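Complex shown without one protein chain; remaining protein chains in place.
Showing subunit A:
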Amino acid sequence: MSTDTSDASIDDAPSRAELAARIEDLEESLGATTEDDTKKMSIIATKGTLDMAYPPLILASTAAAFGYDVTVFHTFWGLEILHEERSKDLKLSSVGNPNMPVPNVVAAIPGMDRVTTKMMERRIDDNDTASIAELIETSLDMGVEFQACQMTIELMEYDEDDFYDEVTTGVGAATALQEMADADIQLLV
C-alpha cells in the first residue's frame, strides 16, 4: 500500500481518529496480558525420605504465603508425602549419606534406619521444626494444590482414599508439564 514518495505517505497516513482507536485496541490487549500477574510455582516431588520431604513442602507453603499459585506434583516416592498414614512415618536412610554420624558399614545393619530416623525426629522436635503433617496441613490451608501421579498410584497399588482428602488424583505427566510451562518457577525435588 505505502509508497516511497513523501506526498503519498501523508495521504496514506491514518487519521487522528484511526490512531486513537488503534491506541485503544493496544491498551486493551496490553490489559489482557497483564491482568493476571499472580506468580506461579510448579514443583515435582520425587523423593519420600524424611529429609527430602521437607524442601518441597517448605518451598510450597512459603510461596503460597507470597501469594503464588502453587502446584506440587508427586510421583514415585514423592507419593509417600501425600499418603495420609505413611507421611507420618517417613524414614531417614543413613546408608550412602556421608553426613550421617554413622559409617556406612554400621548404617547398613538392619534396624539402623529406625535408629537414625528416631534421632532425626527427636532433633526436629527439640528444634521446634514443623512436622511433615503440620506443613502439609498448613500448605493445604494456604491453597497449595497437591497432585498425585496416577501412574505411580497404580504402580504402588495405592488407593485414592489413602491420600489426604484435598489431593488431586487422576493426573499425569502432561498435566505436570502444562503446569511447568505456565509457571514462573519450576523445581524438581
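Here is the rule we use: a contact is a pair of C-beta atoms (placed from the backbone, for glycine too) under 8 Å apart; a residue touches a chain by one contact, two chains touch by 3 or more; residues count from 1.
The rule is short, and it goes like this: contacts and distances are computed from a predicted model.
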{"item": "Missing subunit (named according to UniProt) among the choices \"Phenylalanine--tRNA ligase beta subunit\", \"3-isopropylmalate dehydratase\", \"Sulfurtransferase TusA family protein\" or \"Imidazole glycerol phosphate synthase subunit HisF\"", "value": "\"Sulfurtransferase TusA family protein\""}
{"item": "Chain not shown: contacting residue from A:Ser42, A:Ser61, A:Thr116 or A:Gln147", "value": "A:Ser61"}
{"item": "Selected residue (touches chain absent from view) among A:Val102, A:Met142 or A:Met156", "value": "A:Met142"}
{"item": "Omitted-chain contact residue, chosen from A:Val95, A:Met112 or A:Ala130", "value": "A:Ala130"}
{"item": "Missing-chain contacts mapped onto subunit A", "value": "58, 61-62, 65-67, 127-130, 135, 138, 141-142"}
